[in-house]
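Here we show just some of the chains, and they stay where they sit in the whole.
Chain naming follows the written order as A and B, and within any one chain the residues start at number 1.
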Amino acid sequence: MQPNVTRPSQRSFDQGREVRLIRHFTKHAEGAVLACFGDTQVLCTASVNAGVPRWLKGQGQGWITAEYGMLPRATHTRSDREASRGKQGGRTLEIQRLIGRALRAAVDLKALGEFTITIDCDVIQADGGTRTAAITGGCVALVDALRSLQRDRKITQDPLKQLVSAISVGMYQGQAVLDLDYAEDANCDTDMNVVMTETGGFIEVQGTAEGAPYVREEMNAMLDLAAQGCEFLVNAQRQALREP
Amino acid sequence: MQPNVTRPSQRSFDQGREVRLIRHFTKHAEGAVLACFGDTQVLCTASVNAGVPRWLKGQGQGWITAEYGMLPRATHTRSDREASRGKQGGRTLEIQRLIGRALRAAVDLKALGEFTITIDCDVIQADGGTRTAAITGGCVALVDALRSLQRDRKITQDPLKQLVSAISVGMYQGQAVLDLDYAEDANCDTDMNVVMTETGGFIEVQGTAEGAPYVREEMNAMLDLAAQGCEFLVNAQRQALREP
């Protein structure tokens, strides 16, 4: 390991980007958070609907689902609009399934009752780590939606079990590094996304060798960084949620 | 006519909403303008690509096209994501065709040469008049894209013929009113969208009676207001474009 490797972002190996979680970013949704990880900006809205999908009916529990999209020019070169191509791509579906699983882990679905909360994560500007910003910001929007249900006396109990956040880690020139931006992601050997609870449990680990395979020692180094990164993010979430 | 009718917005009959045209709102696109008409917020990006659609090839001219989308929770209640439903709805297609026609009228396509500029208009927050904000903001993004082509010496001549802007007018309780917001749009008898050049020519007029038919005198009153509104918008466009 060479802790002195210079990252494209000039950040030290264990330094994440500036994180901003701006609540009430739009006015219609029950929760609406702009999550910024450096130049990555994801608008996360939480929408509450009475009722649950058909396959859940009559079981006395709620549902959390997520959808993910990128504005066509969120990226360096314009990508086709999925609505116009007529289908969501594999990457989009993979990411929105991940966000949904992650956020369901934050909530006691029985306590939610027969409501569905849809978390829409739309990338306004992309610079790496959009799925981790979406999970981290989406969780704050979700809490706002749960609060609105309680405020409107539609539910009596707080269904929140735990905050959930996510960060990426990777191997860059033989060094484990935290929170990859686009330039780092494009040049790293391994890209790993880690979703954790506020008490440090793992919800999801997805690590892919894009160049050389990674070994156990490297995995350990990456998981250590991820735990540190998620601790920081949970504090940012708590901070944001303390504001009115 | 009763000029003293009270609009839901408390605005006088000939008063438009506050307009902001924020350039450089995101960093990747050649043009990126957040157009706000009151609470309506539309992100308009202009993307330049070398080449033209197949049916235009070899004719020595360029092309301008537009796409329009709404974030699912830009509205009071969440609407389905078009990418997930697998097709763009009729309203979306109708609006993006209108935006494309309007912006092509701003440009000398011969002078543009074989480049395609795509204007993406994505509604972040909707409160009536999204298509007029899209055209007005999209035109500013388009100018930024044309400037970038000139700066990069890809074209030598300025293809801009004229600025183009758009405003809605309508009949509200027997009174012609300017720049309808959502509450007004939902309750008016006629909704008319007018696209004009900076010299006051009409590019497009689309007026629909949603309640009672409208008569010639009412049409005249609406067109007078529209001309006044577009003059104001052109000034806002010029003002925004004077900044660096």
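Everything that follows uses one rule, which is that a residue touches a chain if its C-beta (ideal position, glycine included) is under 8 Å from a C-beta of that chain, and two chains touch if they have at least 3 such contacts.
Since we're looking at a predicted model, the values are computed, not measured.
**Q** All chains share one sequence here; work out the copy total for the full complex from the 2 shown.
**A** This structure file describes a complex of 6 copies of one sequence.
The working rule: only the chains that are shown with their structure count from here on.
**Q** Measuring from the mean C-alpha position of subunit A to the mean C-alpha position of subunit B, what distance in angstrom results?
**A** 33
**Q** Tell me, which parts of subunit B touch subunit A in their complex?
**A** Interface residues on the subunit B side: 26-29, 32, 39, 41, 43, 45, 47, 49, 67, 69, 71-78, 81-84, 86-88, 92, 118, 120, 122, 124-126.
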